[in-house]
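Removed: one protein chain of the complex. Kept in place: all other protein chains.
Naming follows writing order (A, B, C, D, E, F and G), and every chain is counted from residue 1.
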Amino acid sequence: MKQVFDRPQSLVDVPFHFCPGCHHGIVHRLVGECIDKYGVREEAIGVASVGCSVFLYDYFDADVFEAPHGRGAAVATGVKRARPENFVFTYQGDGDLAAIGTAEIIHAANRGEPITVIFVNNMVFGMTGGQMAPTTMPGQETTTTPFGRDPKTNGFPMKMAELLAGLEGTTFVARAAVNNIKNLMRAKKMLQRAFEAQINDQGFGFVEFLSACPTNWKMTPKQANERVNNEMIPYFPLGIFKGEAN
Amino acid sequence: MKQVFDRPQSLVDVPFHFCPGCHHGIVHRLVGECIDKYGVREEAIGVASVGCSVFLYDYFDADVFEAPHGRGAAVATGVKRARPENFVFTYQGDGDLAAIGTAEIIHAANRGEPITVIFVNNMVFGMTGGQMAPTTMPGQETTTTPFGRDPKTNGFPMKMAELLAGLEGTTFVARAAVNNIKNLMRAKKMLQRAFEAQINDQGFGFVEFLSACPTNWKMTPKQANERVNNEMIPYFPLGIFKGEAN
Amino acid sequence: MYFDSLIAGFGGQGVLLMGNILVYAAMEEKKHVTFMPVYGVEMRGGTANCTVVISDREIGSPIIQSPVSVIAMNLPSMEKFAPRIKKGGLLVVNASLIPEEEVRFKGIECLHIPSRELALEVGDERLANMVVLGATVQKSGVVGMKALKRALVPALDPRYHKMIEKNIRGMERGAEFVKHGS
Amino acid sequence: MYFDSLIAGFGGQGVLLMGNILVYAAMEEKKHVTFMPVYGVEMRGGTANCTVVISDREIGSPIIQSPVSVIAMNLPSMEKFAPRIKKGGLLVVNASLIPEEEVRFKGIECLHIPSRELALEVGDERLANMVVLGATVQKSGVVGMKALKRALVPALDPRYHKMIEKNIRGMERGAEFVKHGS
Amino acid sequence: MGMIEFRFERCKGCGLCVLACPKELLSVGSVTNRAGYPVAQIDSMEECTGCAICAEMCPDVVITVFK
Amino acid sequence: MGMIEFRFERCKGCGLCVLACPKELLSVGSVTNRAGYPVAQIDSMEECTGCAICAEMCPDVVITVFK
Amino acid sequence: MGAIEAGCRFYFGYPITPQNDIPEYMSRHLPEVGGTFIQAESEIASINMLLGAAATGARAMTSSSSPGISLKQEGISYLCGSQIPGVIVNMCRSGPGLGGISPSQGDYFQATRGGGHGDYRTIVLAPHSVQEAYGLSMKAFDLADKYRNPVVILGDALLGQMKEPLKKYKYRKKEFKKDWIMTGAKGREKRRLKSLYLADGELTDHNWMLYKKYQRMKREIMFETQFMEDARLVTVAFGSVARILKSAVEMAREKGMKVGLFRPITIYPFPYEALDKISQSVHNFMALELNTGQMIEDVKLAVGHKKNQVDFYGRPPGSIPSPDELFQEVKSVYMKRIG
Partner (left out) sequence: MGAIEAGCRFYFGYPITPQNDIPEYMSRHLPEVGGTFIQAESEIASINMLLGAAATGARAMTSSSSPGISLKQEGISYLCGSQIPGVIVNMCRSGPGLGGISPSQGDYFQATRGGGHGDYRTIVLAPHSVQEAYGLSMKAFDLADKYRNPVVILGDALLGQMKEPLKKYKYRKKEFKKDWIMTGAKGREKRRLKSLYLADGELTDHNWMLYKKYQRMKREIMFETQFMEDARLVTVAFGSVARILKSAVEMAREKGMKVGLFRPITIYPFPYEALDKISQSVHNFMALELNTGQMIEDVKLAVGHKKNQVDFYGRPPGSIPSPDELFQEVKSVYMKRIG
């Protein structure tokens, strides 16, 4: 018997600190698989955001360092301009990228910085205990929307993929999910395209991952996966919004 | 003979400090005319941004106060939430709204704050001496793009009207110009719609005014007006991007 | 009178709820009390914990370097916090998740509570934390059982007030186990 | 040796260029010199101004409360700065834009330069500022005309070097006007 | 039929009114106001229709129009 | 034809693998690891096709697959 | 709770451990009293929303922890420049950078000297218990309105996360002059709020006026002293360090050491005169802080000019000293200085 599935080399062999059923773990592995696939571990420079994924530097066997909350896109701009030959990627949550980091991500995308952005949208602020995020669903209860998010006062969930796809500077913009095997396989393809956009010097690559956060959704991992299907995907349609499939 | 055209009452009878041929003066007058038309001078609370329009509080006979650079949309949110019965408007330049204020304007629009935003896009940072703005044209020389704006490193001009029209929270989003009488008359109509969006409690109103800045474009007022026609309008199409005409 | 307890386990074992009930119980008996939860990243999947200090004098620091008692709901929290217990202190162990042989601490009293089994007896596995709480209060006598039960009302979110009855039975079962050794 | 001059006018009159030329002229003659432009909002349509200080000793503050000389290129700047001139100082007035009767200052020397007319004589209305500069240098003797002309090279942006000849003629016409009174 | 008035001191001589007037009645001469700006003027008032286009285009609200 | 291995201490008992297995061969029992999480297990290895779907869906890279 | 009791009807904030209890509480309870809660997109947006609401005369509040407070420094400088009231709560966590979420007093300079640009000061209140925090929250709104200036409440992660029994009490409503607020120029002249003064000397006068206001704030100085009667060594600490130190001083007293405790409650305006008066009789002082030396500068400025001795114990943020540890530190200084 031959081994057909194993941990990607670029992932350090340590346990994740994530809660049971958290999709951060899956997305981390997909990123590791892409780094292995394109052999960029030694060129990779990762920019960790502030959220449940803040320990990115513990989990990847590559140079990774910390950006202040929301500033990943600006930090990565500085890195890529200083070392264009390196593979530069950021891994950011929905609070980090779509709330405090709105200006930074939009302007990095508008400048067409040739970086790869992994955006985990789990509809809450995970690390700080489940507050409303810009992507929280209307009516969704969080610790700062105890009566459910009211679009009239808190606005509608923000569709970052569509928003960034509208900027001329972007090369590849897509949205994926990892809540079932079909979506997960498609997600792999999309992430590969985003990697290629940088590796082939085409430009700015961005993949939004709809992700479950069972702890703050107060759901079991099974229910959380279902919620991604029933609630998230209808509002946040999956697909490639800019650039072609590989 | 009857008087058919005079200074709007809501404009204080003092000279403008703007340079000769600067469209800020025209836009100020259009705002004054709308305030008179809807009789909201006594309810108006204006939020002045930081740019050549920083002296808004000197020119309008209404309560107007100063927001830090880029923060007009957030300050106006605070005002409108505190006094919903007042007519709240901001008057911002392209550096103020589209550069440092990107996050604030997008989230205020996303929340659908019922405020009226007057956005003067003159493709430069006027007050600070003509640096590049997010809306500067490719190839356009400014004091920080001496060799002309290079989209590869400085990105493409940002189309704020299209970007905000994509957000569900917005009610009326349009782009106008005041470089000739036809455009100016259409601009008046659009500004009225943006006023009505707030006065009729429909929601967030936004009008982008393509404007000339002869001094920093190093052009005569005549040439500047032509540039609005030949260079700006093709890239920044005029029209209503969201909400219907009146 | 002075008592403090560090209650630890992994997120979802209701560790902070146990702390809150103890706090309201102390308030019922007009005692000085402080409650200090440890939130943030350690809580994710790791050990979540809180410290309750009860005294009849004003309380200084709500964080205790060497606590008088520790309630360990799972193995990692026992390993992390039991060594800090003051000489002669009390370690309450959730025996359902912590095998006997793992508990090798000298100079302190150890109380093994088969919380899951006792909770199942009373009808609901999720009452494990109430069982341990009842046992600890019985053992230490820090507050009366009456105050402990009455504390459920302020401590529980109104949505869970229908569970009060079951929680009380869980507490009693734990106390009984300590009294009669089974 | 000490000399300072506040040169003011509205944006577009080349006020800052006059200051820059004076600075490079002083550097040509190995003198200490400082240049202080006033940018920002006042400049928009209002009075733009700069202060040049030339001395053979280290210069303290580049901003002078009461300058030895003021060059006023338009009425508002004359009204704003002329009152600050030290007793016995020099006021150079751009007579083309400032009518004679507006100039009523006691205790200082006033020099009226019909800059527009003189500039037209030399062939280009935009040389008005060069005319006034030549006149001022001639009158005050702060730097030699040779150094003033040579200063045009570093002071002018390479794109305008083709204008150097015309600028020199403007300066000379201004100097001549002071020497011969017409 | 129409008549326009200029607020002499407010004009900055930008010439936008001159461009806009459909009858091409306006021009910016050599007369300057206190601030030193050359001021716009109307060459023949009779032909003015009072359409107010010049006033609409003026950045400094210099022109008042009568009809 | 297929075989899978679990890293016992890494499993958090989330059950996503159980959901994903097309053959429904997996389950989360009452056996807990050191951290106190109930661990996933395979009920009949023979029927496993080695398709690795369970491993793909696992958030903690617990399962290694052989074919 | 104190804030709502004092009539605060507007809260703008952004989540950050360890102060999340405040926005979470406000999101639930402000709507109940007809108030407005907004979770802004960032700390900068929240301080500017406060600026907008407060400009209309509303009582508004924002809260965050260290990194978030650094992002509000420009906003606070603008509030001072335009003289707009507001209450800013900082549950200080350990830094610098992301640092950690354990208690710290590393933001003392930022709060008392102004982390923003320009010459400005804010009143800074430093509670050391939940009960005191409740009272000071109400006082903060009065002070903000009285001086038309932002007021900072400097707590820390200990205070931010801990729970203690609280005796609630009624807030006595005070009236303040509101002839400057933005309400729409109906039946009155228009009003203006700005911090830009470009005319010659205008800003200098404006800054003189602000300076005099900051001097007048000296009337609001509050501090607490214990065991001072026969003290030979006076320990100085604020917030939760003062709380832990109290147990340590009690231990020292039991051992017969004549140690006093001086706890500033307002750390701006700092109680310089009070400390100076004490230094007429006591010549040994000791500052204890959860940082590497910030408040000690104010203690030195207060008593440093005579032949007084100012000792220091600093515990860099990241871990909390126990009462015993502080007792050992106090004892070693006492032995060295007094013997």
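Just so we're on the same page, a residue touches a chain if its C-beta (ideal position, glycine included) is under 8 Å from a C-beta of that chain, and two chains touch if they have at least 3 such contacts.
All figures in this text were calculated on a predicted structure; none of them were measured in a lab.
Chemist: Which candidate, G:Q19, G:Q39, G:T62 or G:S104, sits in contact with the chain we can't see?
Modeler: Per the contact definition at the top, the residue touching the missing chain is G:S104.
Chemist: For a quick check of understanding: of A:C19, A:C34, A:C52 or A:A76, which residue touches the chain that isn't displayed?
Modeler: Residue touching the absent chain, from the options given: A:A76.
Chemist: Out of A:C19, A:C34 or A:V54, point to the residue that touches the absent chain in the complete complex.
Modeler: A:V54
Chemist: Considering the whole complex rather than only what is displayed, give the residues of subunit A touching the chain that is not shown.
Modeler: Touching the missing chain: residues 41-45, 47-48, 54, 57, 60-68, 71, 74-83, 86-87, 103-104, 107, 111.
Chemist: For the chain that got dropped from the picture, name the residues of subunit D it touches.
Modeler: Output for subunit D: 20, 23, 27, 32-37, 39-40, 58, 60-66.
Chemist: So that we can see where the missing chain sits, which residues of subunit G does it touch?
Modeler: Interface with the chain not displayed, on the subunit G side: 44, 66-67, 69-71, 73-74, 77-82, 92-102, 104, 106-107, 109-110, 113-120, 194-198, 200-208, 210-211, 214, 291-292, 294, 297, 300-301, 304-305, 315-319.
Just so we're on the same page, only the chains that are shown with their structure count from here on.
Chemist: Note the shortest touch-path length, in steps, from subunit C to subunit E.
Modeler: So the least number of steps between the two chains is 3.
Chemist: How many angstrom lie between the centres of subunit A and subunit B, each centre taken as the mean Cα position?
Modeler: Taking the mean C-alpha position of each chain, the two centres sit 35 Å apart.
Chemist: Measuring from the mean C-alpha position of subunit E to the mean C-alpha position of subunit F, what distance in angstrom results?
Modeler: 84
Chemist: Specify, in ascending order, the residues of subunit B that touch 2 or more different other chains.
Modeler: Counting only residues that touch two or more other chains, subunit B contributes 18-20, 54, 103, 107, 111.
Chemist: Hey, what residues on subunit F touch two or more of the other chains?
Modeler: Each of 12 in subunit F touches at least two other chains.
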